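With one protein chain withheld, the remaining protein chains of the complex are depicted in position.
Every chain is named by a letter (A, B and C) in the order it is written, and numbering of its residues begins at 1.
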Amino acid sequence: MAERYSRQILFPGIGKEGQAKIGSKHVLMIGAGALGSGNAEILVRAGIGRLTIIDRDYVEASNLQRQQLYTEEDVSEKLPKAAAAEKRLKAINSDVEIRAIIGDANPEVLEELAKGTDLIIDATDNFETRMAINDVSQKYRIPWIYGACVGSHGMSFTIIPGVTPCLNCLLRTIPLQGLTCDTGGIIAPAVQMAISHQSAEAFKILVEDWDAIRATFVSFDLWRNEYTSMKMSKAKFAGCLSCGEEPTYPYLDKENRTKTTILCGRDTVQIRPSVQGEVSLEQLAGQLDSLGYSVKGNPYLLSVELGVERMVIFKDGRALIHGTKDLTHAKSVYQRIMG
Amino acid sequence: MAERYSRQILFPGIGKEGQAKIGSKHVLMIGAGALGSGNAEILVRAGIGRLTIIDRDYVEASNLQRQQLYTEEDVSEKLPKAAAAEKRLKAINSDVEIRAIIGDANPEVLEELAKGTDLIIDATDNFETRMAINDVSQKYRIPWIYGACVGSHGMSFTIIPGVTPCLNCLLRTIPLQGLTCDTGGIIAPAVQMAISHQSAEAFKILVEDWDAIRATFVSFDLWRNEYTSMKMSKAKFAGCLSCGEEPTYPYLDKENRTKTTILCGRDTVQIRPSVQGEVSLEQLAGQLDSLGYSVKGNPYLLSVELGVERMVIFKDGRALIHGTKDLTHAKSVYQRIMG
Amino acid sequence: MNKVMFFAHLRDAAGVDSITVDAAGKTVGELKAELAEKYNLPKMDSVMAAINEEFSSNDETIREGDVIAFIPPVSGG
Partner (left out) sequence: MNKVMFFAHLRDAAGVDSITVDAAGKTVGELKAELAEKYNLPKMDSVMAAINEEFSSNDETIREGDVIAFIPPVSGG
């Protein structure tokens, strides 16, 4: 199948040399949801050498509208996403070495998986994992590509250690509430637009065309017909604890992460978010209510019915997930709503 | 599977009402290559009512790098793209009524297929078919969405009869040579970016959110980090024969189309393009040569080895495709090189 | 005067695409706090800001004529 990659070898930005580089590289994909599906498929079709992909969730019916690796059969078999992704990716390109991991991408796991890879692609749905990716990227000098989407809106930014600012320079803290696909909805074109940007940047990094890297933070809205590029030359923060002069990689620290505990005999998991702060219960209630979730509350807490589970969330961001004993699943449920 | 579309129903631009509309609409997809694969998959995942998709080619190894509906198995079985697309789309969403047609989308076929549909999506690789789509769109008052990509570059424009200018207003004639994926190469991120724009516009048309339609002609280059929107308010041409005051729909006319003839006993098809004009043989030779094709020529003609077939092209655009008796295949070979 | 543009769900929250305010001399952080109160905007502390299409921290001082954009970071994927 030498013919197989002929059309991308014809593209002057890749060429024969670039194709050989792509074939020798190892990419780590964090998440196998919408962005993970699309980014993984593009890289595998392009003939990447090795792909490691990690995801903690199962394929559900509500995923099919935008997660391109999955079919109705995967839903009825309740396959873990990582396993279903591996199956499809192998049918697409049997030459690529694929390692699929069913599990939570916590900082220890991330550090272990990242070692020796050439690029990390962000396909997660929460900022806690992104901040850990960001620290791992700085610690091991591995580029990573931020991407996210909600509704018809999305954004992307490429982070090259030692060259660009990092995500911690921009955010300085983990946003306590961010719009997610479960609270703001999502349409597939916005997913694909975020993927287009992430995968184009991935190709540039894999073929080592550093001059071509997009230096701006891009943000778009396909329904409102908007496209903005924000220059980032002044964004680097010397005091940044992730990429500054004296880095401590704070998001690899056990203190700075969501804690999950099973509450004995109660079929309930308690979630303590990594950042302390005040959640606006009123706003969250309004949002969840307008989305059709059944919400009850008082000034101290909110209770939301989420199908199988019920989530009770307190003003400080702490939550109880009733109806499960699975720590990873409970964290996933929490982060899908809270971001 | 009421849950299935929940995330796009959550998006305010669609909602329950929009989802019901999507489920009642019929889309005609012209082509099942890169743009056809991606656009069809998004619409089928979104729960479109009916999809008609037409394509004349077979799945080849060089398609796998960017055509997301196909696998290695489809290549080894040499499946027609329409058949392979139907198989995958049904596995994705068994509720959608899919009609897959293996054949050439010539003007008669287009007219017949378009009747009664709500939207035509351009996923073809040549301007002759696009101009015929454009005339059918005007004649039957059906919106269509132009999309195209080469290298890391692409463009899209939405055409609403009676509202926007049409493709014939912009081009005034069929470009005799346009860069194609076979001459300029292509990377998958550029395909996905064109699809993002086409499918977002498709959603707006299907849910009848006319105010949200992008009124500009969008053009981008992911490797050069460019994104341009061209305003089209002055582009409508009163004398346009497709959408002007006295339309004749010239591209539905038998005179204005590529003619193919089998040359008896020679295993050769002759191609006469719809537009007369001078092809720059020198430039074409240089281009094909730098792409690695074996090219010979003299001031009157060029001869190019294309794997199984050999194409001889004359200064006036006429060509002989040696090595085939299949009219549709010969036209496909010609248009892949000449656009 | 200064044009202030809202992106994504901030626009829904504010109810407008953009507003014109006199923000010269204020820092980005001060403008955020002011707008958060006036328009009841959620979580302005984690919203990114750009002045004339260039990323800006909360400490940056706004000058006459600067165009400010507020872009909320998005989490979905």
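By our rule, a residue touches a chain if its C-beta (ideal position, glycine included) is under 8 Å from a C-beta of that chain, and two chains touch if they have at least 3 such contacts.
Bear in mind the structure is a predicted one, so any value in this text is a computation, not a measurement.
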Note to self: Given the contact rule set out at the top, which of the displayed chains would the hidden chain touch in the full complex?
What the structure shows: B
Item checked: Which residue of B:I53, B:A100, B:A114 or B:A148 touches the chain not shown here -> B:A148
Notebook entry, point to check: Out of B:T228, B:T261 or B:S294, which touches the unshown chain?
Noted result: B:T228
Item checked: chain B residues that touch the omitted chain in the full complex -> 31, 33-36, 122-127, 147-151, 153-155, 165, 170-171, 173, 175-181, 184, 186, 194, 217, 219, 221, 226, 228-235, 237, 280, 283, 339
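Please note the rule applied: only the chains that are shown with their structure count from here on.
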Note to self: As a quick test, compute the distance in whole Å between the mean CA positions of chain B and chain C.
What the structure shows: 42
Next item on the list: Measure off the straight-line distance from the CA centroid of chain A to the CA centroid of chain B, and report it in whole Å.
Entry: 33
Check: Which chain A residues touch at least two other chains?
Finding: 151, 181, 184, 186, 229
